[in-house]
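Below: one structure in structure tokens.
One chain of protein is taken out of this complex; the other chains stay put.
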Amino acid sequence: MEKFAWLIPALPLIGFLFSIFFGKKVSKTVVASVASIFVLIPFILTVAIFIPFISVAEAEAIRIPLLEWINIGKLTVNYSIQLDQLSLMMMLVITGVGFLIHVYSAGYMHDDDGFHRFFAYLNLFIFFMLVLVMGSNFLMLFIGWEGVGLCSYLLIGFWYKNMDYNKAANKAFIMNRIGDLGLLLGIFLIYLRFSSFEYSRIAYEAIDIAIGDPIITTITILLFIGAIGKSAQLPLFTWLPDAMAGPTPVSALIHAATMVTAGVYLIIRTNILFTLAPFTQEIIMFVGLATALFAATIGLKQNDIKKVLAYSTVSQLGYMFFALGLGAYTAAYFHLFTHAFFKALLFLGSGSVIHAMSGEQDLRKMGGLKKALPITHATFLIGTIAIAGLPPLAGFFSKDQILASAFAHHPVLWIMGVLGALMTAFYMFRLYYLAFHGSFRGTHEQEHHLHESPKTMTFPLVILAVMSVIAGFVNVPEVLGGGHWLDNFFTPLLAGTTLILEENVHAHLSHTVEYILMGSSVLAVLAVIFYARIRYKNNGHVPAEDSEPMSFLERLLSKKYYVDELYDSIVSNPVVKGAGLLYNYIEVNFIDRIVNGVGQLVVLSSRTARFMQTGNVGFYIFAMVIGALVILAANTFLH
Amino acid sequence: MENITQFTGALTINHYLFLSSVLFSIGVMGVLLRRNFIIIFMCVELMLNAVNILLAAFSRYNGNQSGQVFVFFIMVVAAAEVAVGLAILVMIFRNIRTTDINALKNLKW
Partner (left out) sequence: MITASLIALPFIAAILLLLLPGNLSKWAALTATIIQAAFTAYVIVIFNINEHNSLLSNAQFIIDQPWISSIGIRFFAAIDGISMLMLILTNFLLPLIVLSTWDRPINNSKLFYFLVLLMQGALVGVFVSLDGFLYYIFWELALIPIYFIVLLWGGENRVKITFKFFIYTLLGSLFMLAAIIWLYLQTGDLHSFGVDAFYNLNLDMVQQRWIFWAFFLAYAIKIPLLPFHSWQPDTYNTAPNAGTMLLSAIMLKMGIYSVMRWLLPIAPGAVMAYADLVIILCIIGIIYASWIAIGQKEIKRLFAWSSIAHVALITAGVFTLSRTGFQGALIQMLSHGVCAVGMFFVAEIILRRRGTYAFDKLGGIREKAPVFASVFLVITFGSAALPLTSGFIGEFLLLNSLYEYNFWYATFAGLTIILGAVYMLRAFKFSMLGAAEEGSVFQDLSFTEKLVFFPIVGLIIFLGVFPQFIFNLTDESVKYLITEINQHLATGL
């Protein structure tokens, strides 16, 4: 089956070419079917490779070289594929969730003029994302890394007539590029240190390096900068909420389930290097935790349904990085895995709501949608419970594993983590109650139009809801009678880390402690949900209009801590203004003036010198004779 | 004929040098001091011929023919120069009705 692995990324690429070149000539149904099938087949192929893979204990990674890319002396990079535990798991998520979102989009985008363009971009995205996770070296990763950035740019700015959306697209690409530079420099340093770009080679050599090696620390910091940009961590997170300008399926696929988790993938992929750099891990931990809390507080006061989900995504990504910083790589991946399902579900559900509301995204204009949208409501509720972390849904297990690792590290970290989880539960239930309960607050026209979405849209919702329920069972902890399947599956992946630390990376807590931790966090979450229910359902509280006076804290949160304004005033405005100043003062008035000055000097001196030409022939002859005499004299006396 | 060769044989190279420099100086002074451009022109010819004498003399003195070849060159050049120069002079005279070089002050800037 591995022989056909190259087809997995190739098919979406073919789908892209088909939609771009022939999309306009065939019907929308054909475009959507072709695009979806070209993602479905890779999914089936992935499953076909995956099943034999899990049946072998600690299966070796499979590497398949495809084509020569760059070969200059010792600098050699090829197009090659690596299939191992991590890439296969990622591929399952990408193609699986990707396929569902393709199906969903067929309904969601049905009336859009850019239908074929949309599917072309989605296919291209799947291609690049697969390249990102399937590559066996850092340059393949970088192709995918920048490629998904391109698709993100194209899809955020999909409705290009709106200049704000274009601005958001540019912002996303440029912020990503800041991270990309870090990643690229990290890759250069890896090459300098290991003379190779191949993961296998690096893992092989890294085992002998001492912990805390400064070069490795530098490498990991640079890689982490890349991850910050792509995964929207502090301080480069502001592009992700703006990225909600894209169509909702895009938000679900790219800005929740797959692309933004590339940073997590990168760090798990190079876990051995990060294990060697405890200093970087500390940084990652704090950045992750800070992002988780920071974004969660902003989420509390947002009124745009997609913005709430966006900040929630930033916050959940923060959780994953928190776990990575703690060295709990499997926990981070586990959360990535479950998050992909319930966040995609939530985004698609919100898309369904927006679809029903004829494009309205403001929670204050919704309410009481439960009756009109029964399937959307049910699935959305499942997603909300899953993200809030109530057992036995997916979010509970993954979040619990992260919290357990945090507690093993330091109890204060656990408290912070729980705090984040509580805020998540609050804003998610706030969103849920505001949208689905109470009375309808929109216009009559909107109310008249309310309808459940077509089957192509509800079908993915149901599947994702099922996954959100069961995905957590891949890694049920021992204490709840599970077998740590994912932990065991990832053992070969983390072999280097385990070897270096000479111990198992999993947190070791006594069962009693674990029960207490789980119990207390679940109870706290339930309390918060109850509070949200009273506030937004029973009391019918609706957030105030933006124009109404707010307390300082409220305003701070609803304005997202003024981070965008801060960046505008310290980075983007100075850059643009500075460009003008640089041009006017340095270029025109300094460099060019010197050049022109030299020219003018010549003109001026010649203007003076030409007065020696009196026009008097006698004078010329006289000068000539004098000149001849001088030459004669010089010749005589100087020798 | 014999007398002449005898007589010239008595002349040393210094005589030729002296004659030549005198002629050349006369030419120079003429060019510098006179105002009529026909006379200046003739003075230039005088200078050229002073050099010719010198070249011929040195050629004989050193027993090398190339000096005399040069004389012919100079004569040809001088003839060509006279042709062009006189043509210019005639044109100038037609235009400004004078042969005074001080009238030619437009050759500037």
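Letters A and B mark the chains as written, and numbering starts fresh at 1 in each.
Everything below uses one rule, namely that a residue touches a chain if its C-beta (ideal position, glycine included) is under 8 Å from a C-beta of that chain, and two chains touch if they have at least 3 such contacts.
Computed from a prediction, not measured in an experiment: that's the story for all the values here.
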| item | value |
| --- | --- |
| Touch partners, limited to displayed chains, of the chain removed from view | A |
| Touch with the omitted chain, as defined above, among A:A544, A:L566, A:I591 or A:I626 | A:I591 |
| Residue, one of A:V576, A:L604 or A:I631, that touches the chain absent here | A:V576 |
| Residue, one of A:A10, A:I174 or A:A495, that touches the chain absent here | A:I174 |
| Among A:Y160, A:W485 or A:Y561, the residue in touch with the chain that has been omitted | A:Y160 |
| Residue among A:V30, A:L92, A:L185 or A:V513 that touches the chain left out of view | A:L185 |
| Footprint left on subunit A by the chain that the document does not show | 67-73, 75, 139, 142-143, 145-147, 150, 153, 157, 160-163, 166-167, 170, 173-174, 177-178, 180-181, 184-185, 188-189, 191-192, 575-580, 582-583, 586-587, 591-592, 594-596, 599 |
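The rule is simple: only the chains that are shown with their structure count from here on.
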| item | value |
| --- | --- |
| Whole-Å separation of chain centres (CA-atom averages), subunit A against subunit B | 94 |
| Subunit B residues touching subunit A - in the complex, by the definition given at the top | 28, 31-32, 35, 37, 40, 101-102, 104-109 |
| Complex contacts: residues of subunit A adjacent to subunit B | 610-611, 613-618, 620-622, 625 |
